[in-house]
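Yeah, one chain of the complex is gone here, protein chain that is, but the others are all in their spots.
On to chain A.
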Amino acid sequence: MDFLTDRPIYLQIMDFITQQIISGKLEPGAKVKAVRELAVALATNPNTVQRALQELEREGILFSKRGLGRFVTKDTEKISHLQDQAVGQVIETFFAEMKKFGWTQEQAKDLLQEYVERENDL
């Protein structure tokens, strides 16, 4: 995984795991890899991975069972809330970028609509 160098890596690891949960690659209740294993897989510092997992736990996205490791929350409402948040962020970025080019939200929506229709025709 490529990390941005000017943003704390623990935040990027949190995003990465959250993405996996939203996309269903990590299912509700699934076991998360151990710290060392994740550190090697992501080629990153184990303390940083540890911090990311602890933060995710504090946010209730992961939970730990003593001696067994960490797991994805089984709270599906929580997961769909994460999904909504992610969708919101992407859409917000889209409109913000379009605004830079001078398009209003209404125009941007129409352009998006046209784009989707054109892609479907191909």
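The rule we apply is simple: contacts are C-beta pairs under 8 Å (C-beta built on N, C-alpha and C of every residue); 3 or more make two chains touch, one makes a residue touch a chain; residues count from 1.
Here is the rule we use: contacts and distances are computed from a predicted model.
Selecting from "ABC transporter domain-containing protein", "Maltose/maltodextrin transport system permease protein MalG", "LysM peptidoglycan-binding domain-containing protein" or "FtsW/RodA/SpoVE family cell cycle protein", the unshown chain of this assembly corresponds to "ABC transporter domain-containing protein" (UniProt protein name). When the missing chain is restored to the complex, the residue among A:43, A:68, A:90 or A:122 that touches it is A:43. Mapped onto chain A, contacts with the missing chain fall at residues 3, 5-10, 36, 39-40, 42-48, 51.
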